[in-house]
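Structure record follows, encoded as structure tokens.
Only a single protein chain was left out; the remaining protein chains are all shown in position.
We call the chains A, B and C, going by the order they appear; numbering starts again at 1 in every chain.
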């Protein structure tokens, strides 16, 4: 009800504020018998960590995860898995200036309206930091999907106006933008540097591809696989649009252009993005998320204070130029959570007694 | 779990197949004391009914709704409201030819994979007919929103490649395409006619605008208002993309272009589409859905039969050229359901004892 | 949220008022491929029907069920199954006198307090009639359990102070009290007749036994199998107490008396009632429900009217002397719903990739 839980069988509940004691996640419904260690999860968190790139914030988050429950002798037991990441490098002073002024484009205003109180330090619960808990849960989902031969990979498709021209999954982790095209990297770097100089920020597009997903996942009519993917991806702070397969382009296609013909060898094309009538068709699932530029910018902007009096704000301090590289693993995690959840839901479908 | 229920407080469960005895919906959680008659619901269903336009199917669906429970002397009582629409004009013969061949772009293939059995007549549960139940539930949501001064209006923003140039809500119901711009109508008509001649189909874009929504709706972090809207809209069969506010354009904006500055009079712009950090900010909420062309086309396409043997298919019979005009009221209904649900969820937030 | 749905995978939503147009139920999550006809369900409803016995009301309810969706050519398809029972023999005049006075022991007072409005005719939603919908859903659960070799049988253990002395499942349907002991029947009859003469009503105890249930069902820690059974059975209007296995007697036992020792052949005793730590142990599951006497009695009682003014009430008309025989199939249905739901939930547990 209060929205901090995702999934129906593989249920993920995150908690924690950016500048509180810790953040964490409880995963309820993970099948027993899965080998799981802290390092399995740490490797996914490390990928999300700020890297030595102009796009990223200088804040050094150790993001050291601990497994507090749900495993025994290195195996999951079917009981809730509790993961915790203590907040170490917390400097709230920079945020004191934001205590009373609402940052444009941020949740400051809406949290205040909703709850009448907010932890303004570092964005509190609305901070991107909350997504570390999602990535941690997503690492467990990844291990489950590995067993089923399903891989989920996300990458930067476009950043600061530069679109990649090829997709080479092997190079994603070899550049700070998590782009699948090294040729695009220098262009992105250049553009990011300009924007940084201008005290501004940049948006982009993340693409996620799922391979090896069996046909049959997704629940008509409201919990369609694409509906759940849309929810999962749109629940990431900065995302303003979600596409499946050809996405928005579908609006300008003819039926004969958009349908994927079928042959005994499989679908001839994949405009559907691997989902038909909300159910996976066995083809690659393709999801894209449009990410808005980071709201916290140095450029001065008009806003109001907590008493609705006019003021201006210039957000200084440790801020990324673009959230896109950090959102890549979060999109990956959310898609994994959706796929694992539906894989487990699908197990209740076959009528085994028949 | 099986996906036929939407909402947490205002819970809507739809049931029924296109060519079964009836379709219907149970609404659990509607507050008591709301004046409600069958004609309140009928007027929304009538809007969805095929009209005398080239875009629509000649099937005459009476779509006569009956209220079976949950009201007493014309008022809701707080108990479940059961609505039923009997299927009258059902001619399944045309569908016999599709019994064994999977229509490209349809759920035929995926339902078969998921369940091992399917009601192939008229698309069964995957038929657009299911959405009549959503529209019926949406009519009750509309009545609740009226009381709160919230209006939700949807219209065709683009159809068959023709984009409207102005938005006049008063003309939406005066043209068969539910377009808010009468100047665009003749162009659309012309284009639709050509596509029909070619045995093909067309996509488009639906836009939904919510006015009067208070700030504070939406639950961080997973049940953000935009995440739920995305799910609700993406759960409509033909939708392949969802945007909030500036949507995909956000990817190419700078922070200074995308942020909405705030003044004591309110937000200067509305690029956010009325939602910040997943919570409504009091401004207009703007959602767009990209609708793919109808999959059932007369143009011959390659496919396989139930034994995965190659064949071809040409879908004749009573089919729309575009689903867009029918999807307009469905988008409207889904957005209403999300808003009402979150309005009721928000009532659990304030700490009244403090 | 509003409480008209039961179960997590096998989800049952009931609707309808005693004197409304119809009552019904939507079952979402029934596996596909189950053979299902209206007569399968009708036979369970017929068992619940008033019989020619002094215990029962003379109202002739045809309780004719119709399957409106979810099956195709006699098989379930995995889509929601909608069942409807039209209310035919409805005479609301007798209830007009109760319009303003709250019947002691009834929901009249609390519905009014909760909703500020109520359908007072025949108890409205609070009527025992609602349980016909549960029995209908339970019939589908029965068919699924049959396939798994699980049987659920309920019977009258005690009625009007007369306790059965033996349990012969074969005679349950051969007497109007659904007692498993024909010797007890004449005693019960006699006692019921006396109570009827006195314008009063009687309580009793229903026992339910589940055979063939595999070990492993039930979800720690809150959704324990016994916790869910307690909820399911306590959700039946007149039930005031629920016991598992030795039940309340456990409070006076020593550990050495209460524990069930284990041998390679199985448990030596079954004081636990087939459930350990909330999970089925493979033994017989035993549940008992204490049923209070029917609240509507002819004996005059003090009460207040809708304006809280004192008055008296004597409920005349068609009322049972005891609800026990009607509650027997309802208990059976609720236990079936719990077992089926947990059977399906258990399918998500094994880690198949390991």
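Simple rule for what comes next: a contact is a pair of C-beta atoms (placed from the backbone, for glycine too) under 8 Å apart; a residue touches a chain by one contact, two chains touch by 3 or more.
All of these numbers come straight from a predicted model, not from anything done at the bench.
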Pick out which of C:38, C:200 or C:284 touches the chain that's been left out of the picture. C:200
Missing-chain contacts on subunit B, rising order, are 1, 9, 29, 31-34, 76, 78-79, 144, 146-148, 220, 344-345, 347-354
For the chain that got dropped from the picture, name the residues of subunit C it touches. 1-6, 8-9, 14, 102, 104-107, 109-111, 113-116, 125-126, 130, 158, 161, 195, 198, 200-205, 215-224, 226-235, 237, 240-264, 268, 272-273, 275-282, 290-297, 299, 301-304, 308-310, 345-346, 348-350
Logged for subunit A, residues touching the omitted partner chain are 1-5, 8-9, 11, 13-17, 20-24, 26, 28-29, 32-33, 66-70, 72, 75, 77-82, 84, 114-119, 124-125
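Going forward, only the chains that are shown with their structure count from here on.
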Centre to centre, using CA atoms, which chain is the farthest one from subunit C? A
Among the chain pairs here, which one is joined by the most contacts? A-B
Per-chain C-alpha mean nearest global C-alpha mean belongs to chain B
Using mean CA coordinates as chain centres, what's the gap between subunit B and subunit C in Å? 38
How many Å are there between the centre of subunit A and the centre of subunit C, using C-alpha atoms for each centre? 46
Using mean CA coordinates as chain centres, what's the gap between subunit A and subunit B in Å? 26
Do you know which subunit A residues sit against two or more other chains? 1, 9, 220, 345, 348-350
